[in-house]
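Note that one protein chain of the assembly has been removed; the remaining protein chains are unaltered in position.
Then we have chain A:
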Amino acid sequence: MRVLVGVKRVVDYAVKVRVAADKKAVDLANVKMSMNPFCEIAVEEAVRLKEAKKATEVIVVSIGPKAAAETIRTALAMGCDRGIHLTTDSRTDQELGPNSVAKLLAKIVEEESPDAIILGKQSIDGDFGCTGAMLAEHLKVPQCTFAASIDFDAKTVERETDTGTEVVSFPSLPAVFTADLRLNEPRYATLPNIMKAKKKKIDTKAADSLGVELNEGNTVLEVFEPPPREAGIFVDDVDGLVDKLKNEAGVL
């Protein structure tokens, strides 16, 4: 089995972001960037498959600016075999949307013919959570999203739901899987593996050279911080509650 993993370079999870002065985007100047946490989990899953001899090759792909090559190198240091870097100058946190990414990944899948495609369930900048599902649609293959565990032998996936988990089965490969938090705990990149990763190959090409239309059709109008959370209040009775919900909060 050959596995393709998608990774995204995003603002580091621990950073407290600020809105840019023009309110059109988040301010990314001098901000620490890292691999999306769910992508780390996807990479870890793929590398474990290789270690268990269930996968023979793991290819990592990323769509992003020049610096996304570092993110690919991290994935290589975690154990992926080779990388594909689709370069773009579009902002990947808001200009390049999930459908464009899904179409680009579909092209890569056509070229590489992997048996399993593992992505993170969502990116922590866009937070769409759509790329995996859209990719499966474009490819017309099964999708198992929010995976908490994947069994390639039994062809089942335990997936997260709002009420707990459910087990679904997928009829065949290739299929798309998206990684949720409990799937695994990603490893650290060891120094020997970082050095080995330098020798691994990364194929670089421009994202707009793949013959894919990259216009998402969405425009970001404004980016703003949510209003600060106000203290709660006590109401005297149910009537008072209904009155507040209707006339103040405007939710009834």
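Just a few scattered comments:
Following the convention adopted for this analysis, contacts are C-beta pairs under 8 Å (C-beta built on N, C-alpha and C of every residue); 3 or more make two chains touch, one makes a residue touch a chain; residues count from 1.
Rule of thumb we're sticking to: contacts and distances are computed from a predicted model.
The chain absent from the displayed complex carries the UniProt protein name "FAD-binding PCMH-type domain-containing protein", chosen from "Protein YIPF", "Serine/threonine-protein phosphatase 2A 55 kDa regulatory subunit B", "FAD-binding PCMH-type domain-containing protein" or "Adenosylhomocysteinase".
Shown as candidates are A:L191, A:L221 or A:V251; the residue that touches the absent chain is A:L191. Taking the complete complex into account, A:S34 is the one of A:S34, A:N99, A:S123 or A:N184 that touches the chain left out. Even with one chain removed from view, chain A keeps its contact list with that chain: residues 12-16, 30, 32, 34-35, 37, 40, 74, 187-192, 194-195.
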